[in-house]
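One chain of protein is taken out of this complex; the other chains stay put.
Take a look at subunit A:
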Amino acid sequence: MNKISEMLNSDGKAFIMMQSKDSDNFKFRNTFLEKEHYGEELIDAIKELNLDYDVEKIISTLNVTDTIPENNKLLSSGKQLLSFLLRTNYDNLENDVKFKINDYILKNSKMRVFKLVDNYITIKK
């Protein structure tokens, strides 16, 4: 963060967007991936450095309908979206992992939508 601050003009601003730990996307990734970083960690670091900052939480949506199989078949668009979210090729996953993913999305998506909660952090010089 110091590096960012040093690169700013005297009245410059840096805008950093980073997912919140409250985001469905974060929770999903944190369930299936090893370690996932989130914006609140960065905010703690900014506070420690005594930088002048503001933060807003902005909510976006992600339609996950295609990630739910119909008649045990998943559309290619669903596989691609899951591959993006999991940062790996969905087709290469074991069947029991695929089952857990499917179960997770059914239980954790309201109206087949993930709520993406992002921290929009403004750092002032």
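Just so it is clear, a residue touches a chain if its C-beta (ideal position, glycine included) is under 8 Å from a C-beta of that chain, and two chains touch if they have at least 3 such contacts; residues count from 1.
Convention: contacts and distances are computed from a predicted model.
Colleague: For the chain not present in this complex, what protein name does its UniProt entry give, out of "NAD(P)H-dependent oxidoreductase subunit E", "Electron transfer flavoprotein subunit beta", "Methyltransferase domain-containing protein" or "Tetratricopeptide repeat protein"?
Modeller: "Methyltransferase domain-containing protein"
Colleague: Sort through A:F32, A:Y104 or A:Y120 and give me the one touching the missing partner chain.
Modeller: Of all options in A:F32, A:Y104 or A:Y120, contact with the hidden chain holds for A:Y120.
Colleague: Residues of subunit A in contact with the chain that isn't shown?
Modeller: Per the touch rule, subunit A residues meeting the hidden chain are 3-4, 7-9, 11-19, 36-37, 42, 56, 58, 60-64, 66, 77, 80-81, 83-85, 89, 116, 118, 120, 122.
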